[in-house]
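Submitted below is the structure of interest, expressed as structure tokens.
For this view, one protein chain was removed and the others were kept in their places.
In this document, chain identifiers A, B and C correspond to the written order of the chains, with residue numbering beginning at 1 in each.
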Amino acid sequence: MSGNSFGTLYCVTSFGESHGPAYGGVVDGCPPGLELKNEDLQKELDRRKPGSSRHVTQRRETDTVEILSGVYEGRTTGTAIGFLIRNEDQRPKDYSAIAEKFRPGHADYTYWQKYGIRDPRGGGRASARETVIRVAAGAIAKKWLAERYGVLVRGYLAQLGARPIAFKSWEAVAKNPFFSPDDSITKELEQFMDALRESGDSCGARVNVVAEKVPVGWGEPVYGRLDADIAAAMMSINAVKGVEIGAGFAAVAQKGSEHGDEMTPQGFVSNNNGGVLGGISTGQDVTVSIALKPTSSIRVSRRTIDTQGKATTVATTGRHDPCVGIRAAPIAEAMLACVLMDHALRYRAQCGDVVPPTRLG
Amino acid sequence: MSGNSFGTLYCVTSFGESHGPAYGGVVDGCPPGLELKNEDLQKELDRRKPGSSRHVTQRRETDTVEILSGVYEGRTTGTAIGFLIRNEDQRPKDYSAIAEKFRPGHADYTYWQKYGIRDPRGGGRASARETVIRVAAGAIAKKWLAERYGVLVRGYLAQLGARPIAFKSWEAVAKNPFFSPDDSITKELEQFMDALRESGDSCGARVNVVAEKVPVGWGEPVYGRLDADIAAAMMSINAVKGVEIGAGFAAVAQKGSEHGDEMTPQGFVSNNNGGVLGGISTGQDVTVSIALKPTSSIRVSRRTIDTQGKATTVATTGRHDPCVGIRAAPIAEAMLACVLMDHALRYRAQCGDVVPPTRLG
Amino acid sequence: MSGNSFGTLYCVTSFGESHGPAYGGVVDGCPPGLELKNEDLQKELDRRKPGSSRHVTQRRETDTVEILSGVYEGRTTGTAIGFLIRNEDQRPKDYSAIAEKFRPGHADYTYWQKYGIRDPRGGGRASARETVIRVAAGAIAKKWLAERYGVLVRGYLAQLGARPIAFKSWEAVAKNPFFSPDDSITKELEQFMDALRESGDSCGARVNVVAEKVPVGWGEPVYGRLDADIAAAMMSINAVKGVEIGAGFAAVAQKGSEHGDEMTPQGFVSNNNGGVLGGISTGQDVTVSIALKPTSSIRVSRRTIDTQGKATTVATTGRHDPCVGIRAAPIAEAMLACVLMDHALRYRAQCGDVVPPTRLG
Partner (left out) sequence: MSGNSFGTLYCVTSFGESHGPAYGGVVDGCPPGLELKNEDLQKELDRRKPGSSRHVTQRRETDTVEILSGVYEGRTTGTAIGFLIRNEDQRPKDYSAIAEKFRPGHADYTYWQKYGIRDPRGGGRASARETVIRVAAGAIAKKWLAERYGVLVRGYLAQLGARPIAFKSWEAVAKNPFFSPDDSITKELEQFMDALRESGDSCGARVNVVAEKVPVGWGEPVYGRLDADIAAAMMSINAVKGVEIGAGFAAVAQKGSEHGDEMTPQGFVSNNNGGVLGGISTGQDVTVSIALKPTSSIRVSRRTIDTQGKATTVATTGRHDPCVGIRAAPIAEAMLACVLMDHALRYRAQCGDVVPPTRLG
């Protein structure tokens, strides 16, 4: 399995650079018969689209997706689903200034060292714009999971910089440009972002994702665990530096008598485990939390080196998200959906004949 | 790739149950010519062996490993390395009490639901005893990485329950039964563990792992990232609920100007990124931190259900670690070593001809 | 690994249907720094292009390829290489007649049974037109193999229907529309094909492929053998029903004293093994021979059933190759090149440090 594909049975392959002609994706393994049209992907792409508010990059992209294969008369045929998203607002010239030096915290340096060559235009392959492919692939997974199992995957902003955001409601999430579950603090968040943008700096974010109605039994011990695959999927998102399942790092300070979720005939009493035990889904909500680092392309001047190894400074102008976490909820949802769908398929491959024993709830 | 294997080129396959006849492992893809004998694996296995202090499980296992293939006259031949660790101290009877009911926080329930059948003896396949295979496979990876690249992978206990442990020295780690990097607090930790054990409860832990001298360039964007593979490897360890690379969740509250590690001709000025940028190693230390939940097998009585779905309570006697995190450092080291070795091989496959540009430091 | 990708390190993913908007491919794992432009792919695509003589399908396709990613300023960057070939001459209406019944010998029936739905236009995903992706991916592999190792991969028509064709010269192959290595029989072949076409029937073919200058040591025993991967790659080509390496089926009647290729300090004395022993390349030419069955879309009327399971007959009009084997040489070359490149990369991953012992020749 090469680096630009992921998934065992629901397999996503991605290509494209930020200022090349297009991004493209291939989804292989989707069951046949699923109703699917461009709009199903577009709807999700529009949620992470740039330029949707002043708090994100002002690059003008419609992110229009075209399905090129795998669908016939509105239904998936079981063959590979290829799709394309043309880049429209390329401004390679914006990047001439950084072609010869490396942004602190950016992949500029590592790509150049690894490959001996790099596409410097807008971060090339390292650009977070690659996540359009994840969102499109996730849209298919979400649709299938919802129709086949009633699974619902949703995410929200749980912290913006140092400001934690308490969960109020899913309705709130759609009402503001931050995916904040508390709409009452939207003005505060806007003021914070405005000040941040003005300062030329950036900030990090925490995003939570929840998958409801996941059946018990998905996940393959001991290495192909559901939570292991989720961790990889999340950590593969640009800027992510940490992943938690359930109680996450809070579990360190918990006692076993506090952490272990008790069971009654009506179901689990709590969900410290985040819906996964021994790498297998429990039937509870799968809860995931991720840390996104602050954007590395900032206007603040910083020490760095150039391609000759000489000391210099760099300040990035051009169009960038001051907080990549703001648009990360749809991306994290997509990754979780892809992993769940992969395991749904893997489950029925091996355990399709299992007669379910007594279940909770 | 099935659930009991991991790695693309340095590929580890594991089998065995806690109270079956043996655990076995297969390491495939190891370069030929590496000096290797049973003792190289045994040395690492002894570090995570049960019964080494009163603070861990009192199960009596020598964990004696036998290499069965892939080594000829003391050197690896490039063929698959099979090895076996016989279980010696099986007491299946200890588990008759829990064969019919589920421990809160344990994989008992999910295995039973997924497969419709389970081996209840000591957790069966879900037992943390499976990590012997990881440690043995990691021992080979560590040896090769050290000899070929000078890479050094080491771990330590960074928090025990609510008690954070500041890093003092690597020397300290070997001097106490907790892998604590601060030997001056050993008595305190012992008292804490003695009280915990007496209470019949368990606690969580945080373990940090550091890989030094990792060359720049390892890791495959965009999904096969070094950090994504590390995250999966760590999350696949029993009881792990969270993974951080570099600054981890602390990055959320950082500003970009603070987080992005500046570069000078002498090297990076800081290491918030934990040695990985854009999924590719930077040449700095790779730093990983993991959260381990408290052991689910505790003497404290808890609500649960039985295999008929009826309400009951469960309290686990038998031999268990009151804190699985105490023995987790060698396991986390092993997983990190395996991932690094896999990527070392993948790097030279694709980039073996790259003439390294100017490097830092 | 899903069904529309192949290769471990040089990984090719394909999508597209015969009468959909486009075929697309993704090549992942190509080393960076390789000079590459559209023309490098186009050159090979032109060799298998339809409409190039009256003996192949008259569908009008320029098969114009556009590289969409992975190349910057004329060199590969090490990221995924995506490319697209738009379908130009779609005539879905031609296929309305066969949408409701199944061609004997065609995948119509199995796709419909497997997926419960199928794209009937020109065979949909089962169309041999999919091989454009293989040829494009193979063009990159051929170029890299030639530049890096001097490997040369070439194929020719070794039998047309019942007529075996003796190898005369590689020069001859390029001089006639059949890839025949004996140009003196071109007229005979043309007359045979003209008569065949007129009869409304089709015929099979045998194609041989040879890779010269393959270094010793490529191939991973015991399942990932070079010859096993070649066999899979060849058998995955539409219409292929048999694969031979070296002496192939002739080895059955050979004695061991005749088959085993003797060695002298100057090299191997013969090549019955086809350049592979124990799954590992010997340093000799890798020789492969494949059997292609006759095209199933013929004008001769045949018994079949319709989608209701009722008895009927079918005769296929429309544009079809009366012998798919005629255009198969470039395809078989491409598949062999992809497998060799994959193993070249796998070789240096594991054995990059092996100091070669005394070599032959």
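As a working rule, a contact is a pair of C-beta atoms (placed from the backbone, for glycine too) under 8 Å apart; a residue touches a chain by one contact, two chains touch by 3 or more.
As the structure is a prediction and not an experimental result, all values here were calculated from the model.
All shown chains touched by the missing chain in the whole complex, by label: A, B, C. Interface note for the absent chain: among C:His19, C:His106 or C:Arg327, the touching residue is C:His106. From the options C:Ser14, C:Gln42, C:Thr57 or C:Thr79, the residue with contact to the chain not on display is C:Ser14.
Across A:Gly16, A:Gly29, A:Pro215 or A:Gly274, the residue that sits in touch with the chain not pictured is A:Gly29.
Taking the complete complex into account, residues 1-6, 8, 12, 14, 102-107, 109-116, 125-126, 130, 159, 161-162, 201-206, 216-225, 227-236, 238, 241-265, 269, 272-274, 276-283, 291-296, 298, 300, 302-305, 307-311, 325, 347, 351, 354-360 of chain C touch the chain not shown.
Residues of chain A in touch with the missing chain: 1, 8-9, 29-33, 78-79, 148, 221, 345-346, 348-354. Annotation for chain B: contacts to the undisplayed chain at residues 1-5, 7-9, 11, 13-17, 20-24, 26, 28-29, 32-33, 66, 68-70, 72, 75, 77-82, 84, 111, 114-119, 124-125.
We take it that only the chains that are shown with their structure count from here on.
Where chain A touches chain B, the two copies mostly use the same residue numbers: shared numbers make up over half of all numbers in play. Centrality by C-alpha centroid: the chain sitting nearest the overall protein C-alpha mean is A.
Separating the centre of chain A from that of chain C, both taken as means of CA atoms, is a distance of 38 Å.
Here the CA centre of chain B is 45 Å from the CA centre of chain C.
Separation between the centroids of chain A and chain B, computed from CA atoms only, is 26 Å. The multi-chain contact residues of chain B, meaning those touching 2 or more other chains, are 1, 8, 221, 351, 354.
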